[in-house]
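Below is one structure, written out as C-alpha cells; comments come after it.
A single protein chain has been omitted; all remaining protein chains appear in their positions.
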Amino acid sequence: MTSKKIVIKFGGSVLYKENMTLNVELINNIINVINSLHEEGHKIAIVVGGGKLARVIIQASDVLGHVTTFKDILAVESTRIHALLVIASLKDKAYLLVPRSFEEVGKALSTDKIVVTGGLQPGQSTSAVSALLAEYWGADFLLNLTNVDKVYNKDPHKFPDAKPIDNMTSEELLEIILKQEEEPGKYDLFDTVGCEIIKRSNIKLIFINGSNPENINKVVKGEQVGTIVNG
Amino acid sequence: MTSKKIVIKFGGSVLYKENMTLNVELINNIINVINSLHEEGHKIAIVVGGGKLARVIIQASDVLGHVTTFKDILAVESTRIHALLVIASLKDKAYLLVPRSFEEVGKALSTDKIVVTGGLQPGQSTSAVSALLAEYWGADFLLNLTNVDKVYNKDPHKFPDAKPIDNMTSEELLEIILKQEEEPGKYDLFDTVGCEIIKRSNIKLIFINGSNPENINKVVKGEQVGTIVNG
Amino acid sequence: MTSKKIVIKFGGSVLYKENMTLNVELINNIINVINSLHEEGHKIAIVVGGGKLARVIIQASDVLGHVTTFKDILAVESTRIHALLVIASLKDKAYLLVPRSFEEVGKALSTDKIVVTGGLQPGQSTSAVSALLAEYWGADFLLNLTNVDKVYNKDPHKFPDAKPIDNMTSEELLEIILKQEEEPGKYDLFDTVGCEIIKRSNIKLIFINGSNPENINKVVKGEQVGTIVNG
Amino acid sequence: MTSKKIVIKFGGSVLYKENMTLNVELINNIINVINSLHEEGHKIAIVVGGGKLARVIIQASDVLGHVTTFKDILAVESTRIHALLVIASLKDKAYLLVPRSFEEVGKALSTDKIVVTGGLQPGQSTSAVSALLAEYWGADFLLNLTNVDKVYNKDPHKFPDAKPIDNMTSEELLEIILKQEEEPGKYDLFDTVGCEIIKRSNIKLIFINGSNPENINKVVKGEQVGTIVNG
Amino acid sequence: MTSKKIVIKFGGSVLYKENMTLNVELINNIINVINSLHEEGHKIAIVVGGGKLARVIIQASDVLGHVTTFKDILAVESTRIHALLVIASLKDKAYLLVPRSFEEVGKALSTDKIVVTGGLQPGQSTSAVSALLAEYWGADFLLNLTNVDKVYNKDPHKFPDAKPIDNMTSEELLEIILKQEEEPGKYDLFDTVGCEIIKRSNIKLIFINGSNPENINKVVKGEQVGTIVNG
Partner (left out) sequence: MTSKKIVIKFGGSVLYKENMTLNVELINNIINVINSLHEEGHKIAIVVGGGKLARVIIQASDVLGHVTTFKDILAVESTRIHALLVIASLKDKAYLLVPRSFEEVGKALSTDKIVVTGGLQPGQSTSAVSALLAEYWGADFLLNLTNVDKVYNKDPHKFPDAKPIDNMTSEELLEIILKQEEEPGKYDLFDTVGCEIIKRSNIKLIFINGSNPENINKVVKGEQVGTIVNG
C-alpha cells in the first residue's frame, strides 16, 4: 500500500449526541483510526465543522440582532473549538494551532504535521474549505464523514423512494445540492462552492458514514464504501 | 446630506486600457472623487479586482502546470498590487496595508481609515469580498464600477435585443448570473456567492459605469444612475 | 463629570441562564449601558469570561484525556466567543477582533476603540487579564460584574453568618481568595495573580451585581455600590 | 537510553558574571551539552530568563515613572535577547525566532526544532512559562539550572541551619516559595503560578547547579543530582 | 504655526551616560518636548537607535562565534528595548507596540498615534529606517539628534581643523560618510543607504545636538540650528 494524502472532513453529525453533548467515544475512535493511518505513513489533513455549539451561539447572536457576517464568524470560531479538541488528542502528530486564514493553512502544511482546521472566514462553509484544502495540497481524495451510509438522490428522511448512490459525477452532486437548497428542511450534504472546486480540479470525494470509523480504513484500502464522487 | 458608509468595488474593466497598460487617468479621477467624498465626511471602503495583470500571471501558471488553488492565489496577489496603487494615492487617508485575510479587514476597519482590499483567499471572487465587506461593516450601499452604463438582461455584446435594467431584485440578479455561467463567453457581472450575501442581508448594490467617476457622486446624492439591486 | 477610563469584567454568572442558554436580555442591557457611557465620552475596555460553554468543552476534553494546558486553551477560546458576541453588539464602537495575545491588546488599544478581550493564554484567568489590562492602560477603576451585591467575608451560600463588605484593601481580598482556594466548592471571586497586580499598582477594583446594569452607571457617578477594593 | 523530552530553564544566575558581563564560557558549555543531547535523539525546549540586563532596564523604567506592566514587558524583552543568543549558537537545530506568545510557542514546537523562548507576557515569570511549556508539550521533566547544588528548606545565604533537600513534593516546594515571598531579601527559586502547574499535572521538576553543565547529562542518565520535585 | 509631520531619530549618544547607565533625565526631557509638540498638533514618529546595550550584547555574540546576521538582529532587538522605554513614557499618545517589520510600521502609522520604532531588520541601520520612514510618511523633515552641535567636514575629535557646516546637500553628506567609512575609528553620522533615500526623495534632514532638547522646538519654529541637509 503506497502512502496517500487524505483530507478528512467531519462536522456536527459526527461530533454531537443529543443536546450539546459531544460524542467523545466516536471522536476518540476516529482519532485512533487517524493515528494508525498516520503511523502507516499516510499524510492527513482534517477539516472539522460546527454542529450544535455553532447553533447555540448563532441563536444568541440572532436574538442580539447581529449582522449575518458576525454569525458566520461565530460559527467559524465554533468549528475552531472542535478542531482544537482534535489537535489536543493528536498531540505531537498535529500542527498545534488551528489555522485562522488560508495563508496559515499553507504555513501549517509546510511543517508536515497533521493540519486540523475549522472554517476559515465568513461567507464560506467547511465543505468549501475541505475542497480547497484537497485541491491546494494535491490530496488523493477528500473523505466526508456523515451520518448516513450513502448519498441519496433525495433526502431519505423525507422521501421514502430516495435511492442510495454508489458512484456519481461532481455534476450530478451539484444538481442534488442545488435541488436541496430550494427546499426548506434542507438535507445538508456539501455546498455549491465546494462542489465547484471538486469539479474544476476533478477531486475524488467520498461520502461515508462516520459513525463507523472503520469505514475510513476501508476507503484507504480501496474498498467500495459509501458514495464516490468522481469525474 | 448625511454621512454614508460606502463600499466601492472596481476591477479590470476600469483599471486597464489595452495590453497591460494601466488606465492611470481614470484611476486618478476615481481617487479624486473618493478623496472628495471622504472630505465631505463619508466613510469609504474599497475592493479592487484583478484584470489583465491577473490574466498574464495565471496564463504562465497554467503553462507551468500549477494546481488551480495557486492560480487563484496568484490572482489574489494581482488584485493586491492594484489595491496598493490605490493606497499609495490616498496616502494618510488610507489604511496603509492591503489586508491579507478577513480578520485583517476587521483590524483595518478599526482604524477608521479608508480600507482598500483586493481579494482575500482562493476560491472566492472580489465580488464576494465586496458583498461580505458591505455586510460586515453595515454599508449603506455597495457600488460596483463596470464598463457599461447599466446591467442588461443578457450580454449586450452578444444579444442585440438585450435590455438595460434600472431596478431589480437580488433574486433577479442571481438568475442573470446563473444564466451567464452556462455560456462560454461569459458576461462577468458579479458572482453567485456575492449575490447570495447581497440577498441574505438585503444589501443595496448599485452598478454604474466607472469610466465616468462623476457617477459615483450622483449615486451618493441619491440620483438614479446605473442599475440598482435592492430587496 | 470628567471622562473616565474603565475596565469592565464579566463572566459566566452574568452571561448564562440555566443550561447553556445565554442571558441575551442581560447582555443586551449591559451593552446599552456601555454604549451610553461611551457616548458620554468615557473610555471603556471589556474582559469577558467563560461560563458554561467553557465547562461543556473542558468536560469533553477531560474525557478525551487531554493535557491540562489544552483545557485552559479551550477555556480561553470559549471566552473569546463571548467576547465576539459583545463586539458584534458594539459594532463600529469596538475594535472588531478579539485580541489573541497581550501584544494584540496593545495594538487594539492603540485604535482608541472599545477593546473587548477574553482570556489570553493558558495558566491565566480572565481576572488576571482584567487586572493587567487596567494596570497597562492606566484605568481609573476595574469593575467586576458578579451575581451578588457585595463581596462577603466567606461564601454566603455556605455560611449563614457571612458578612457583606463595603470597603476593603487588596491585602484583605487576597486573604479571602487564599482561604477559598483551600475549600472544595470554591466561591469564585478573583484570583491571586489578579489580586497581586491590583495590589502592586494600587488599582481600584469594584465588585457589583451585574444583574442590574444600572449599577455600572452608579459607580461611574461615584456612588457607593457593591464592594470597593482600594489600597 | 530512550529519547526524552526535556524542558531546560535557566536565567540570570547562569547567564551573568559580575556587572553586565555575560558568562559566555558557561553559556557555551551549556549549549554544547544541549547540542550533544539533541544529537543523541533527545527533544529539547529551552526557557531563558532575565538577569542583570532586565534589572538595568527596569531601573531606568522605574526612574522614568512607568506603569508596572511596562516594566514587566521590558523584562520579557530582556529575556528574549538572551533567548536569541542561545538560538544563534544552536543555529539550524533551533527554531530561529523567539516566540512572542503562547500560540507562537505552539507554532514553533510544530517544526520539531529546539524551541528557545524567553518570557511571554507581563504578569508572568519565566518559571511559569517553563512549567506551562513542560505541561503543554508533555515533557518528561523540567530542568531548572540555578547557582546552588540543591534546594534548601530556607535561604542558605541567610540561615546557617538551612538543609539541602534531595526529594520533595510540589506541595512542599509551594510552601517554601510562599514563605520566601514574605521575606524582603527573597531567595528566588520558582514562582507560585509555575508551582501550581507543576502540581496540577504532576510534572517532574529538577533543580540542579547550572555552573556545572555536566549535571544536565547526569539527570538525563537518571542519576540523582540536585533536588527532585515530584508528586 | 501650521501642523508639521516630523520624524525624530536618536540613538546611543543621547540615550546613555557612561557604562550602561541610561541618561533618564535627558530621555525624559526629550519626551517632554515631544509631548508638547504633539499637544500643539504636530505629528511625530520616532526612531530609536542602539548604543551601549547593543554593544554589550554584540560583544557576547562575537565571543560565542555567531554569524553576523545574528549580531545585527541582536542590535535591532536592543534598539527595540529603547523604543519601548519611549513608548512607556508617551503612553496613550503612542502606538503601544514597537513595529517589527516595515509593514507593521504601516499598520502603526494608520492609527495616527506617535509611532516609535527601533531597527527593522539585519543589514540595515536605524539611519536608513529613519530616512525610509520620513519618505514613506511624507514627513516635513527628519531630525537627527546627536551629541555635537553641527556636522563637521571631518571628524572633529581627530582633526583640529574640522569645520562645522550650517547647510549642505545630500550629495555632500554622502561624500563625508563615504570618507568616514574608509577610516578605522569612524565618525558615525548617518549611513549611505539612508543618505541615498534622503537624496532620491529630497528629504530635509537636520542634525542637532540632542543634549539640549530645546533645539527640537527651535527647529520646528523654523530657526536655524545645527546642520541642515537639503537638496
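Chains here go by letter, A, B, C, D and E, matching the order in which they are written, and residues are numbered from 1 within each.
Keep this in mind: a residue touches a chain if its C-beta (ideal position, glycine included) is under 8 Å from a C-beta of that chain, and two chains touch if they have at least 3 such contacts.
Computed from a predicted model, the values in this text were never measured in an experiment.
**Q** Checking the contacts here: which visible chains does the omitted one touch?
**A** Over the full assembly, the chain not pictured touches A, B, D, E.
**Q** Consider the whole complex, including the chain that is not shown, and state which of E:Ile87, E:Ile197, E:Ile216 or E:Val229 touches that chain.
**A** The single option touching the absent chain is E:Ile197.
**Q** Taking the entire complex into account, which one of B:Ile73, B:Val115 or B:Ala131 touches the absent chain?
**A** Of all options in B:Ile73, B:Val115 or B:Ala131, contact with the hidden chain holds for B:Ile73.
**Q** Out of E:Tyr16, E:Tyr95, E:Tyr136 or E:Phe190, which residue would touch the omitted chain in the full complex?
**A** Per the contact definition at the top, the residue touching the missing chain is E:Tyr136.
**Q** Could you please point out the chain E residues that touch the chain left off the display?
**A** Counting only chain E, the missing chain is touched by 67-70, 100-103, 120-124, 128, 131-132, 135-136, 138, 192-193, 197, 200-201.
**Q** Tell me where the left-out chain touches chain A, residue by residue.
**A** That gives, for chain A, the contact residues 103, 106-107, 109-112, 138.
**Q** With the missing chain put back, which residues of chain D would touch it? List them for me.
**A** Considering the whole complex, chain D reaches the absent chain at 91-92, 94-97, 107-108, 111, 113.
The rule is simple: only the chains that are shown with their structure count from here on.
**Q** Where the centre of all protein Cα atoms falls, which chain's Cα centre is nearest to that point?
**A** C
**Q** Interface overlap for chain C and chain E, more than half of numbers shared or less than half: same or different?
**A** At the contact between chain C and chain E, which are copies of one sequence, the residues are largely different (under half shared).
**Q** Just curious, how far off is chain E from chain B if you go by their C-alpha centres, in Å?
**A** Each chain's C-alpha centroid was found; their separation is 42 Å.
**Q** Find every residue in chain A that makes contact with two or more other chains and list them.
**A** Residues 67, 70, 91 of chain A touch two or more partner chains.
**Q** Building nodes from the protein chains and edges from chain pairs that touch, which of line, ring, star, complete or other describes the result?
**A** It is other, because the touches fit no line, ring, star or complete pattern.
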